[in-house]
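Here the structure is laid out as structure tokens; the discussion comes afterwards.
Here is chain A:
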Amino acid sequence: MELLIALSIGVLVACGVYLVLRASTFPVVMGLTLLSYATNLFLFAMGRLAIGVPAVIRPDATVYADPLPQALVLTAIVIAFGMTAFAIVLALKARGETGSDHVDGEVDS
Partner candidate 1 sequence: MWNKVLPHPLLSVFLLLVWLLLNNTVAMGHVVLGAVLALLIPLLTLGFWPERVVVRHPWVLLKFLLVVLWDIVVANLHVAALILGSARTLQPAFMVMELDIRSPLGASILANTISLTPGTVSCELSADRRQLLIHALHVDDVDASLREMKQRYERPLMEVLQVC
Partner candidate 2 sequence: MLSMVLPLAFGMVSLALLLSLYRLLVGPSVPDRILALDTLYLNTIALLILFGLMQGSPLYFEAALLIAVMGFVGTIALSKYLLRGDIME
Partner candidate 3 sequence: MLDAALAVLVLVGAFFTLVGSWGLAKMPDFFMRLHGPTKASTLGVGAVLVASALYFSFNADGVSLHEVLVTLFLFMTAPVSAHMMAKAALHLKLKQVERTRSAVVESGVANSYDGTPFSRKE
């Protein structure tokens, strides 16, 4: 199972990185979104994986998943959302100002 998660993280990172390195703003933002998915999964996995344990305190339960990484991921998700939103609007702004979707502000060719 851990292998599968690691593989997923790896693929997400690879896809995200590849898209981030593209020359137009939209793929870059998509790449950033993929990267944030990868980050969330990674951060979450850092609390180790646990299947079928209760998510809230129950009198009869003794084993729980590590809640801290979950809280961190929540924070990270929110922040990534704000950042992505900003980035995409900025991409629009750049298009408005430079007339181009190219990340370096040159006219699309």
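Quick note on the criterion: contacts are C-beta pairs under 8 Å (C-beta built on N, C-alpha and C of every residue); 3 or more make two chains touch, one makes a residue touch a chain; residues count from 1.
For anyone wondering why these and not others, all candidates are chains of the complex that A comes from, given by their letters.
Since the structure is predicted, the reported quantities are computational estimates derived from the model, not experimental observations.
Of the numbered options 1, 2 or 3, all belong to the same complex as chain A, but only candidate 2 touches it.
Chain A contributes residues 52, 54-56 to its touches with candidate 2 in the complex.
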